[in-house]
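Below is the structure I would like to discuss, written out as structure tokens.
Every protein chain except one is present and positioned as in the full complex.
In order of appearance the chains are A, B and C, and numbering begins at 1 in each one.
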Amino acid sequence: VTRESPLPSAVLGAGGYIGQHFVRLLADHPLFGPPRLVAGPKSAGKTLADVWQLEEPPPAELAETRLVRLSPAGLARSGVRVAFGAIPSGTAGPLETECRRRGLAVFSNAADHRMDRDVPLLVPEANGVVLERLRARGSDRGLLVTNPNCTTAGLVLALKPVWELLGPKTVHVASYQALSGAGFPGVPSLSIADNVVPFIREEEEKVEREARRILRPDPGSGAADLVTPFVVHCARVSVREGHLEAVTVEAGARPRQQALADAWRSFDPLADRYLPTAPHPPISLRAEEDRPQPLRDRWAGSPTRARGMAVTIGRVRWTPPYLRFFALVHNAVRGGAGGSVLNAELAESYGLLDGARREVGS
Amino acid sequence: VTRESPLPSAVLGAGGYIGQHFVRLLADHPLFGPPRLVAGPKSAGKTLADVWQLEEPPPAELAETRLVRLSPAGLARSGVRVAFGAIPSGTAGPLETECRRRGLAVFSNAADHRMDRDVPLLVPEANGVVLERLRARGSDRGLLVTNPNCTTAGLVLALKPVWELLGPKTVHVASYQALSGAGFPGVPSLSIADNVVPFIREEEEKVEREARRILRPDPGSGAADLVTPFVVHCARVSVREGHLEAVTVEAGARPRQQALADAWRSFDPLADRYLPTAPHPPISLRAEEDRPQPLRDRWAGSPTRARGMAVTIGRVRWTPPYLRFFALVHNAVRGGAGGSVLNAELAESYGLLDGARREVGS
Amino acid sequence: VTRESPLPSAVLGAGGYIGQHFVRLLADHPLFGPPRLVAGPKSAGKTLADVWQLEEPPPAELAETRLVRLSPAGLARSGVRVAFGAIPSGTAGPLETECRRRGLAVFSNAADHRMDRDVPLLVPEANGVVLERLRARGSDRGLLVTNPNCTTAGLVLALKPVWELLGPKTVHVASYQALSGAGFPGVPSLSIADNVVPFIREEEEKVEREARRILRPDPGSGAADLVTPFVVHCARVSVREGHLEAVTVEAGARPRQQALADAWRSFDPLADRYLPTAPHPPISLRAEEDRPQPLRDRWAGSPTRARGMAVTIGRVRWTPPYLRFFALVHNAVRGGAGGSVLNAELAESYGLLDGARREVGS
Partner (left out) sequence: VTRESPLPSAVLGAGGYIGQHFVRLLADHPLFGPPRLVAGPKSAGKTLADVWQLEEPPPAELAETRLVRLSPAGLARSGVRVAFGAIPSGTAGPLETECRRRGLAVFSNAADHRMDRDVPLLVPEANGVVLERLRARGSDRGLLVTNPNCTTAGLVLALKPVWELLGPKTVHVASYQALSGAGFPGVPSLSIADNVVPFIREEEEKVEREARRILRPDPGSGAADLVTPFVVHCARVSVREGHLEAVTVEAGARPRQQALADAWRSFDPLADRYLPTAPHPPISLRAEEDRPQPLRDRWAGSPTRARGMAVTIGRVRWTPPYLRFFALVHNAVRGGAGGSVLNAELAESYGLLDGARREVGS
């Protein structure tokens, strides 16, 4: 396929923390970039540099671009075909529906539509097959695809390669979640400095239901979600980026330890597709006694464009029937903006954006 | 009992972090204070003020006291009867044995003798009865009593009141442990700033075996330890003091939620003894959606002398068969120095220090 | 003077960070406590425990008290005679004026009236004499006294004892200010974790003008403010409580180093008054090579009621004409609530609250 130009895209909520990670990833993206910067009343009118919160500087070519307010209708009229959603859950839902109705392909990080039966909840390496059925169904004009919440994204990637081997009876999770998961302004410094907060609203419920949806046996079918219980504790710690998770699987089967390591190491279901943001391999399995760590492992993932897209696993202890390990996911990249960008790349590779492309060409 | 004067005591390892908490608690203690300050070659010769690491200032009356080196023989000769052990595990073992052999009552925070069959591993509210048997056995001159590691201390106190009600099949724990658990200099700032370290050497093993010893059905007998599995993850977070623990009990029974709350609220097995450092009640059960927190709950416990001795429990979620909650223990007080001071107070109330007292009187 | 009962008092803005320090200090205050808890619409109706942000627990006897909304008229009607102001600057001004008009004695932490010619800007040890003139002027019914901003409070106390000795030509200050200086929610954690923010709105200007007003040669007169330049940099660091200040005085005179130490050590202008919250001495001069530190020195001050009221000075280097030192002040205690409480105690000792008292008696 020859591609003459990227598909016109936009970041909705470009002023927020996840929105800025979208902008960072899309600025020079071969399929979608550079994006329009769309924002709400608080940020609209400011330049990207004015609102920038990330450690690395804003993309030079967009730094002085002003964020604009645009309705779904305005987006469609202005030629945007692919919208990346970084609007807070609650506000996002109706807006995304309207964008889709007007023919846009929407890749959303918000929770509103994640459990809708007709909306894929997608982690490409774990349940990419859901897009096959979507294609089979024939596409109406618009498209809406969601990624799971940040903690779930890391969890399902860590579990997927060993799921069949273990035949899990229960999955126990305790999270150590980063500040950026709450966006900006988010957590007040006086609430978290020298402290841990063992509560994140709705988070445990999200992990339980989203993980069960993504890991169901035939994810592309209308099959019922898993019944395996996920028993989850979520807590906020004073770390900027990178969610750590302590995971215990109570297993029904007793594979050899080597079989588990092999399953993690050889896992790469996207190996044969050219997706710019896909990490190869998607799992980094570490043997050190004290890894993974947010500071040292949050940027795992190669090639360069996939920095922060790999999940790191370590401290694997297999004392049947209990498999224990820690997993680490960059909450704002694999668990946020990067997850949605990869979803869009997968959709494009399935031809699901061809309608959008044709319209652009016409 | 009329008490004319405190028993002569000493803190072994007074230069370290736990040692300083011992000094803080004992400076004006009605039974044992003020203590001699004994230290190793690094700290001996310095004043308490020189080595002080805690946020609150050193006790005024001891601030200018110099730490001294003293052998077990020297301690005995100088009239010390009760020794509080804050020496690092590994070094502590032989020294404590020798102190006991020379007739001292040793209350130790070190791990070396915790699993010795003839040494009580004691948390007064959870298994105080072990001292009864010790008394029944008749005492040789010396005495050695240990407290468990900091994480275990909070865990067994949280579990004890509801243990029989729940009939646990498995206990899952993930910890968020404070920096002071590693003492001083301990964790380098570059290792933990903006980070979590999911490894503390030997910690998970200690929690598993110590909790099973303390919670066994007939703790005072030579009964075998529990077989209930404890499945534990330990991690270090950037908090100064206060270990948080995410606990899930897979229960065999299905009590009503109110019965659990009642059990926690009414738990106070030391209510009838006068022990200066005992918190009443020992469990603080909180209803807020976001507690316990290290910063806000580490100093729980009244009366004033028992600050930091109560365990705080919150976020109780009972979805049978899984009971989930968070528990918070001040690692250096209830989980360290304070635990040993309370152990000594209990031993005194059982008459186990009478030998020591007589000798002092003679 | 026989005191049968405390004067009825109220904390305005009891839901905020400084307000809570007021409540902590006043709960059992011999002259003023316990206070009414007055709050704005966000906190009114909640209990003190609901809104509590400090590390130590709320005073037990007030924990379940609900915060109420009360107008100045309502305050006066309900018998309140002394109001402690912890309302944010900007909102506070007109409210405080109205309280005073209705006969209350107002001790305010807000900036609005600090530079008013007829309103004392008071740090008792530095310019307590301003109250003498106020008394001499004869009192109208109400009273309004302000304390300076937190950084200034520490600075003027540190400078006052050596000011005449040094004959300063210029004072250079760079601050390391704590998070609590911005109140709650205040600084977002993502703005300050692993960071320093070299800007606090209006702060440098406040320090410059307030220090010059307090340190003027005849503070009780209408004398012009000092002309000595204060050249100030203010920055926010990730510390919960305690402002550190690096101070360089370019001196006009050359006293001996010992004279400076003596001046600091012997300074205690309130020695002869009985003021419950006054620290004796108000300056703690330390000789260690690495003090003062926020963590270790913020609670300096004795007796117990004066914890956090002393300023700690250390690292004194006198290389004429430059005197360098670091000073540390608890921003929310001496630099906030405690400063105003001490102001009220001084006013009471000058008889300036007698009118209020009489009315109460009538």
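By definition in this document, contacts are C-beta pairs under 8 Å (C-beta built on N, C-alpha and C of every residue); 3 or more make two chains touch, one makes a residue touch a chain.
Not measured: the values here are computed from a predicted model.
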Q) So which of C:Ala60, C:Ala73 or C:Val231 would be touching the chain we can't see? A) C:Val231
Q | Full-complex contact with the absent chain, from B:Ser189, B:Gln258 or B:Thr304 | A | B:Ser189
Q. Where the complex has a chain not shown, which of C:Pro6, C:Pro35, C:Pro255 or C:Pro294 is the residue touching it?
A. C:Pro294
Q.
Touching residues of chain C against the unshown chain: what are they?
A. 170, 172, 174, 176, 194-199, 229, 231, 233, 235, 237-240, 244, 246, 248, 250, 289-296, 314-315, 322, 324, 326
Q | Positions on chain B contacted by the hidden chain, ascending | A | 17, 53, 179-180, 184-194, 238-240
Q) For chain A, which residues lie in contact with the unshown chain of the complex? A) 52, 55-57, 193-194, 295-296, 299-300
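Going forward, only the chains that are shown with their structure count from here on.
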Q. Copies chain A and chain B touch; is their interface built from the same residue numbers (over half shared) or different ones?
A. same
Q. Hey, what angle do you get rotating chain B onto chain C on C-alpha, to the nearest 5 degrees?
A. 180
Q: With chain centres taken as the means of their Cα atoms, state the distance from chain A to chain B in Å.
A: 43
Q. Tell me, which residues of chain C touch at least two other chains?
A. 193-194
